[in-house]
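The complex appears here without one of its protein chains, the remainder shown in place.
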Amino acid sequence: MALDKNDVEKIAHLARLQINDTDITEVTQRISNILGMIDQMQSVDTSAVSAMAHPFDAGQRLRADQVTETNQRDYYQTIAPATQDGLYLVPRVIE
Amino acid sequence: MLSKTVAELASALTRKEVSSRELTQAYLDRIHELNPALNAYVTITEDQALAQAETADTRRAQGNAGPLTGIPIAHKDIFCTRGVLTACGSRMLHNFISPYDACVVERLEQAGAVMLGKTNMDEFAMGSSNETSWFGSVRNPWDQVRVPGGSSGGSAAAVAASLCAMATGTDTGGSIRQPASFCGLTGLKPTYGRVSRWGMIAFASSLDQAGPLTRSAEDAALMMNAIAGTDLRDSTCLELPFEDFTALLNQPLSGLRIGLPREHFTTDLNPAVQTILQEAIRQLESLGASFKEISLPNNYLSVPAYYVIAPAEASANLSRFDGVRFGYRCANPANLDDLYKRSRGEGFGDEVKRRIMVGTYALSAGYYDAYYIKAQKIRRLIKQDFDLAFNEVDLILGPTSPHTAFKLGEKVSDPVTMYLEDIYTIAVNLAGLPGMSLPAGMLNGLPIGMQLVGPSLSESRLLNVAHQFQLNTDWHTLRPEV
Partner (left out) sequence: MSWETVIGLEVHVQLATKSKLFSGSATEFGAGPNTQASIYDLALPGTLPVMNEEVLRMAVSFGLAVDAEIGKRSVFDRKNYFYPDLPKGYQITQLEFPTVGRGSLKIQLEDGSEKTIGITRAHIEEDAGKSLHEDFQGMSGIDLNRAGTPLLEIVSDPDLRNAKEAVAYLKKLHSIILYLGISDGNMSQGSMRCDANVSVRKKGATEFGTRTEIKNVNSFRFVEKAINYEVQRQIELIEDGGRVVQETRLYDSDKDETRSMRSKEVANDYRYFPEPDLLPVIIDDEYIAAVRATLPELPAARCARFVSEYALSAYDADVLTSDRAMADYFEAVVTMCGDAKLSANWVTVDLLGLLNKSDLLISESPIKPDQLGTMIARIKDNTISGKLAKTVFEALADGETDVDQIIESRGLKQVTDSGAIEKLVDDVIAANPDQVAQYRAGKDAVFGFFVGQAMKISKGKANPAQLNELLRNKLKAD
């Protein structure tokens, strides 16, 4: 599966990655190569096979409904890039 | 002293031939001397290490020491360490001082191990040569123009160069086993769910598993005793009774049936590596094991299936790196979109971005079935191959890597060639099985490993076979001159 520049730009937007214009051709080429390798899968008939999402079959373990966390906001926000009044700051969100 | 095994160091500590404080200081001195060239560590936690060593010495004096108490260890920088930089090989986390400890780190600390520092790695564990690290390449102590393997390259180089007694690694597609092979070490990737993933920065959640990188199978067993076991903070961590991984080490190998996958012993495998494996096979036969050819017909599909599943999971796992709550944030974002795109564009390296994009593409509307679901079906086929094989044999032996450590820069420009490095290891992750690599010989002055793979939860048996092999060979005792 070969991608074009347009496809790569679309994917990069979905993934919120800035790709410089100077790199886009090379990125497109490399991702196309990877997809080419991946396409080996398509030669196998898997119509009778069920998908496997986990290495083992088991049910979910659940926890009791208990509050176990305490307020550690100030500590956690020491590693934050921008905060004010306990809030994380981001460029204005428009709705 | 510094190149002894954990088991040997533990008895030296018990016999008071050395204190943990002295041992720790000696490793720190060696790190200061050699790390600038090897680049195995990205962070050295000197003060903390000396303090932990003193605590360990006190514990030992009080008579409540375990085998790991006072033993200096290095942690792969993928494990969160409270109050210590946890960068995961990435510019994205170049300033991330974790506010909490990973379960593996906690448990090793409880066992009394002394943390010397954090080791270099491929960025977010995405690589097979340690060349994708934001902190630069790691040199292979056996030959410094060569790679140590990846992604746990810093840990492997540190153990091989005696910059620590043991190290933690993680393995998503071979990231413990391949560096173990390249650096002459014993490396174990446990069964998926054996070791808690809490605090281990996720690459591909359904494949990631932490494990030991050590100088012997016995050391690996000692580390497993500390790190394995249920952790309620990881929903995918298995609930199992405590297992002593050293219990079976001395069991004889008579009656052991080992399978040799036809697909691994082909002309693709370097003939010299093949010769080394044949010699190891003869050795194990002399210890009572019998060999039989088996088939893993879908193994060739493991690399393509892996490069859908792992990037797909990674594409979501890495969405949290957005410059908002921690980590790298671009300068002066013009708007929200700009904040995201530049923080992530500048914070991630090329390989990480490539994999995020491949994963994003594989999950996107219209391609999900053809890529993601298809890969999961192939994952099932690969698992079934192993299930069938284990009806006939107790475990499987084969190469870990097609060749010895390659040169820095040799493969970095071609991702697909690099991906095929993991052709023998990846299927094990897809199936969630335990696998290990142990030194099997030397080729042109470089170590080469062999891989043992067992059914689910057969770690003790794998360690038993490796230990018996190591009692009768000395490949694992060779050390590079650095």
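Letters A and B name the chains as they come in the text, with residue numbers starting at 1 for each one.
Keep in mind that, in the parts below, a residue touches a chain if its C-beta (ideal position, glycine included) is under 8 Å from a C-beta of that chain, and two chains touch if they have at least 3 such contacts.
All figures in this text were calculated on a predicted structure; none of them were measured in a lab.
Participant: With respect to the chain omitted from the figure, which of B:131, B:219, B:313 or B:422 is a touching residue?
Facilitator: Only one of B:131, B:219, B:313 or B:422 touches the chain omitted from view, namely B:313.
Participant: Of B:290, B:364 or B:473, which one is in contact with the hidden chain?
Facilitator: B:364
Participant: Could you tell which one of B:56, B:74 or B:102 touches the chain left off the display?
Facilitator: Final answer for the missing-chain contact: B:102.
Participant: List every residue of chain B that touches the chain not included in the displayed model.
Facilitator: Touch set of chain B with respect to the missing chain: 79-80, 86, 88, 93, 96, 98-100, 102, 197-202, 204-206, 232-236, 312-313, 315-316, 319-322, 324-326, 336, 340, 360, 363-365, 368, 372.
Participant: Tell me where the left-out chain touches chain A, residue by residue.
Facilitator: 14, 16, 53-54, 58-69, 71-73, 76-77, 82, 84-95
Keep this in mind: only the chains that are shown with their structure count from here on.
Participant: Which bits of chain B are touching chain A when the two form their complex?
Facilitator: Going through chain B, the ones touching chain A are 95-97, 99, 192-193, 206-207, 232, 235-236, 238-239, 298, 300-301, 303-305, 307-308, 315, 319, 322-327, 329, 333-342, 344-346, 348, 353-354, 356-358, 360-362, 364, 370-371, 373-381, 383, 415-416, 419, 430-432, 456.
Participant: For chain A, which residues count as touching chain B in their complex?
Facilitator: Its residues touching chain B are 3, 7-8, 11-12, 14-20, 27, 30-31, 33-42, 44, 46, 49-56, 58, 60-61, 63, 72, 75-76, 78-82, 88, 90-93.
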